[in-house]
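Of the protein chains in this complex, all but one are displayed in their positions.
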C-alpha cells in the first residue's frame, strides 16, 4: 500500500479516475498549470493535457458548464476552492444540477463531481471558515460526502466520480498536509454510502464527520482515561446517511452525541438527532449536539478557538452526558 | 380595523414604514412602476417617488447594494421575487449581510429587509416551488420570519423593517389573494419573535409555519371531528425561534408533530425536534415530522399534489401519532 | 425562394397556433400555472433552428415553446407536457417553463433567468472531447444580459473560444419593465466587443435575417472561431405571462408592434411577390388544424401517475 497524506490521496484518486474514465475532466480556478492552491491537483495537467484546465473566477460558469458537459456525456470534476464561494453560484447546484435527472424523468443525467473544502483554519476570516454541508444536505438530488482520512479521501472521491448523480465531495484544508498513512489504491470502486466505527465503546455513541472526527477521537481517548468508553461513529457519507449504523450504536450505548464543526442551529446534527428520536430508540439521556455556537467566525485564532469545538470541550460535554 | 387580504396587508405595512421611516427604500424587479408581479408594492412609486424603483434582473446587485446602502444609514426593503432566485446571489446575504455587524464589532450594521415568497403553487416548476427557509435558518446573523395571516403579514414586516439586523420575510404567493380579514394597522411596532396558538388542544402539539398553517388547521378541524384535539402552534418567527412556547405545549399534550412544506431532510423541523428532545420534554410517543418527501417538485399538479403535504395526509399522520 | 418563405410562414404559424391553443387551454383549465407565450417572436426560432445539426445543443428559456417546435419536437407531447400528461416530453414534470426534449436536440427551457447560458458552455465544451463538432445555442432575453451567470458564460465561452451562439431575444422588456431604463447602453450587442467576440444586432422579426446571422455564427463556431452574440430585436405581441395586464404599454405601442410583427410582415411580402392569398391562408389553416388536433389528442391522454412522483431522483 502507498503511504499518502490526505492531499496526496485526493491527488491519487484524481489520477486514477482520469486514467480509467476517459470522459472525466478536471477544471476550476488554478487547478491545472499551478496544480491547485493546495497542490492537490498537481501533475494532472501534464499527464492529461486538455482534459485539465484553469478557469476564470466564475463559479457560475464553472458549475453550470460542468452540468452542461455532464448532460453531454462528460464526467466533470470541478473544484470550488472554498465551500464559502459556492454561495455565489448555488443556483447551478440546486436549481440546475439537482433537477436534471428528476425533471427529465431519467432521460438526462448530470454525473458531475464538485470538489470543495471548508471549515475554519487559524486566521481564516468569516468568509473563509464556514462549514456548509447542511445547506447541501437539504437538497434532494445531490449526494454529499466529507472524508476525514487519506483512505476515505481516496475512496470517496473515486466513488463520487463513478456515481451517475451530482456528488459534492467536501474536503478540509487542515487535513491535506496531515500525516502519511497507508492507502489502498486501485481497489474496486466502493458503493455510495456507509459509516465507519473509528473507535468502539459501550457508554455513548458519538456521531461525527469531517475534520471534527479527529478531535472527537482525541476526546474519546481522554474520556477512556476516565473510564468512559465512547463509540466514535464517523459518517463520511451524509447523503445517503447510514442511519442504521447510528441506531445500532445507540441501541448498544443508550446515549447519543453528534459533533460537527458547523454552527448548531440548522446543522445536520439536528437531522441525526431527529431521525434517532423518531425511530424511538430508547435512550438513557437526551441526546446532545456539539458544534460551533450560532455566530460568525472571527479571524483571530484566540477568538475562533473559543467557538469551534475542540477535544477538551467535546470531552467535557460528553462527560456531562454520560455522568448526567 | 381595515379588512385586508394578505397581499394588501403587506402593501399597507410598506406604506406605513415608508411613511414613518424616511430612510426606507423599496426596490427590486418590477416593484415600482408595475407595482410588483403580485401587485403587492402597488402605489408606492406614485407616493414615494425616487425612494421606490425598479431594478435590472441582477439579484447580486439588488442584495449587495441593499447591504451597502444599509451600511450608510438607509433601510432598504428589497424584493427577491421567488426565494428560489436567492440562490444566484446567496453570497450577498450569507457572506456579506450576515457579517457586517459581527465582524465590525457593532461599528457597522446592515438593517435591510429582504422580502421574498416561496413554496409550490399549482403548475409551478421545480425552480419556482422550493421552500428554502432552512438554508437561511442555518445562518447566524440573519432574522427570519414567515407570516401566514394578513395581521402577521403586516406586523412582521413592520417589525422587520424597524429591526436593525438583516431580516428575511418569507411570504407565500398562494396567500396574497386570500380572504380579507380585519387587520389592525398603525399599532405599536411589535418586538422580534413570538409564536401563535392558532387552536388549542390537549392531545398533540402541532408546530408549523407559513402557508402550511392553514392546511394544519384544516387537518386539526378534521381530527376534532374524530375526538382528537390538536394544539396548533404557529411559529411565524423562526429566528428567533420561540422554543418555550413549543415546550409549554408539548409538556401539556405529550406529543409533537412538526409540519412544514420544505422537504423533510435538513428541514427546520429537524431543529425543532432536536431542541425538544434535547430539552428532555417527556413525550408519550416519538415526535414526527411531516413535510414534502426528499424529491424535486414536479410541475404537474397531480404529481406535486402527491408530494406536498395536504390536510388529509397531515390528519392521517397525526392520527397515527395520537392513536399510536 | 418563395418556397423557403412559405416554409417559414408555416413554421411561424405552427408556433403561433400552438401558443394560441395554449392560451385557450390555460383559460379553460387543462393548463395551470404561469405560462410565457412567444407570440410575436416566432421568426427567431424559425430562422435559427434550421441551421442546427442533430448533434447541436439548444438551451432556451421559459419562453421556449417556439424553440422546441422549431427544433422539431412534436406538438402533441409538448401540449401533453403543459397539461401534466404522462405522455408529456417530461411526463409533466417540467411543465410550460422547464421542460427538456433531448431526443430532439432540445436541451431544455430554464426558468431561472440566465442560468441556461453556462449550461450551453458545457455542451460546447463536451464537443471538444467527443469529436461531435457540436455547436451550442444559448437563448435568453434582454433582461438576462444583466444577470451574472450570463456574463460569466459569455466570458467563459470567449476565453476558451467555445462554439456557442448566444441569441439574445431583445423584446424590449424584462418582464414588466422596459430594458431601456435598466442598462447604461441599450445596444446590448455592443457588450460583445468587451468579451472579445463578434456582436450583431439582428432584425429578429425577419426569419431570413436571423437565418443569415445564425448560419454565419455557427460557421465561425464550427471552425473554432469561438462564440458570437446575436441581439435579435423583436416584440412580444402578448403579455409577459398569461394574465399580464400589460399596463406598461405606451399609447400606440401595440399598433406599432403589430405593424412589424413577423407573420404579418412575411404575409405582406409574399402577397407583394404575387403569391396567391389562398395559398397563404392555406398555410395558416393547415397550422391551426394541426395544432388543434395535437392539443385535442394530448388532452385526451391520461394524466401523469402520482405513484411515479418519487421516481428518478437518483440513478
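A, B and C are the chain letters, set down in written order, and residue numbers restart from 1 in every chain.
Everything below uses one rule, namely that a residue touches a chain if its C-beta (ideal position, glycine included) is under 8 Å from a C-beta of that chain, and two chains touch if they have at least 3 such contacts.
The shown structure was predicted, so the numbers you read here are calculated from the model rather than taken from an experiment.
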Legend entry - Displayed chains contacting the withheld chain: A, B, C
Legend entry - Contact with the hidden chain (one of A:22, A:49, A:73 or A:122): A:122
Legend entry - Contact with the hidden chain (one of C:151, C:211 or C:236): C:151
Legend entry - Candidate in contact with the missing chain, chosen from B:10, B:31 or B:70: B:70
Legend entry - chain A residues touching the omitted chain (full complex): 29-30, 33-34, 37, 54-61, 84-85, 88-89, 121-128, 293-296, 298-307
Inset, instruction - Name, in rising order, the residues on chain C that touch the hidden chain in the full complex. - result: 146-149, 151-152, 155-156, 158-159, 161, 181-185, 190-197, 226
Legend entry - Touching residues on chain B - with respect to the absent chain: 23, 25, 50-51, 53, 55-56, 58-61, 63-74, 76, 88-89, 91-92, 95-96, 99, 101-109, 111, 140-141, 143, 163-165
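Methods note: only the chains that are shown with their structure count from here on.
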Legend entry - Between chain A and chain B, centroid-to-centroid distance (C-alpha), Å: 30
Inset, instruction - Round to the nearest whole Å and give the separation of the Cα centres of chain A and chain C. - result: 41
Legend entry - Where chain B and chain C are represented by their mean Cα positions, the distance between them in whole Å: 35
Inset, instruction - Could you tell me which residues belong to chain A and also touch two or more other chains? - result: 60, 88-89, 91, 95, 99, 102-103, 140-141
Legend entry - Multi-chain contact residues (two or more partners), chain C: 91, 93-94, 98, 110, 112, 115, 148-149, 313
